[in-house]
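In what follows, a single structure is set out as structure tokens and then discussed.
So, chain A:
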Amino acid sequence: MPKTIMTVDDSASVRQMVAYTLREAGYDVVEACDGVDALAKIDSATYNLVITDLNMPRMDGITLIKELRIKPKIRFTPILMLTTESQSEKKMEGKSAGATGWIVKPFKPEQLVTVVKKVIG
Partner candidate 1 sequence: MIDSLQQAFIEETKELLAELEITLLAVEDAPTDSELIAKLFRALHTIKGSSSMFGFDDIALFTHDIETAYDLIRNGKLGVTKHIIDLTLLARDEISNMLVNTGSHTNINEENTKKIIESFREIVSGYNKTEKKQTKDAVELQSSSNNKSSEKHHHFHIRFIPGKDLFLTGTNPLMLIDELREMGSMVLSAHFDKTPDFIMLNPEECYCYWNIFLKTTKTLDDLQDVFIFVADNSELTFENISNEIPKDFEIDFTKLQNIISQNAQNNTNDFRSILKEYFSVQKQEMQSEINAPKKQAQASNGHSEADSVSSIRVSSEKLDELVNLVGELVTIQATLSQVAISNNNNDMISISEEVERITWSLRDSALNIRMLPIGSTFSKFKRLVRDLSNELGKEVELSTDGAATELDKTVIEKLNDPLIHIIRNSIDHGVEAPEERIRVGKSSMGKVHLSASQSGGNVLIKIIDDGAGLNKEAIREKAIKSGIISETTEMNDTELYSLIFAPGFSTAKKVTSVSGRGVGMDVVRRAIEGLRGSVQVSSELGKGTVITLKLPLTLAIIDGLLVKIESDHYVLPLSSIEECIELSEEDIKKAHGRHIVNIRGKIIPYISLREIFSIKTNRPKIEQVVIAKINNHQVGFVVDQVFGQHQTVLKSLGKYYKNVEGISGATILGDGTVALILDINKLTENEEIIENNF
Partner candidate 2 sequence: MSNSVLNETKQYLTFKLSDEVFGVDVAQVREILDYIKITKVPQTPDFMCGVINLRGSVVPVVDMNLKFGMNLTERTVNTCIVVVEVKLGDETAVLGALVDSVQEVFEIEPQNIEPAPRIGTKLNTEFIKGMGKREEKFIILLDIDKVFSSEELEIVQSSGNFKSNEINSAK
């Protein structure tokens, strides 16, 4: 069974790009447009990985990560954050919220797949 990944991003094009790239790489992908949407959809499937943007309206990525880590089902699920912010503060903030790692935007599709493989194989 293919692994299922949720991608959370308010930019439809980035989200679709991520989804398309991952589907091409053989993953199942569920899209969510922000933190609130992601939380609403998180119970609908068993996810092997969550990839979330940080800057989003309604609920930002850091809050989403914190919310997800409370859920028993998601507790040990890897979460990657997409960030253009290269400052380590943001990364550390994400890490302490419970993120597994980060992908620095902009990235190329191959880079995304590489990082995802690193995390879930």
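Candidate selection criterion: all candidates are chains of the complex that A comes from, given by their letters.
Heads up, the rule we're going with is that contacts are C-beta pairs under 8 Å (C-beta built on N, C-alpha and C of every residue); 3 or more make two chains touch, one makes a residue touch a chain; residues count from 1.
Worth saying up front: this structure is predicted, and the values here are computed from it rather than measured.
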Touching partner of chain A in this complex, picked from 1 or 2: 1
Help me check something: in the complex, which residues belonging to chain A touch candidate 1? 2, 4, 10-14, 16-17, 19-20, 23, 25-26, 28-33, 41, 44, 55, 57, 69, 75-79, 82, 84-87, 92, 95, 98-109, 111, 113-114, 117-121
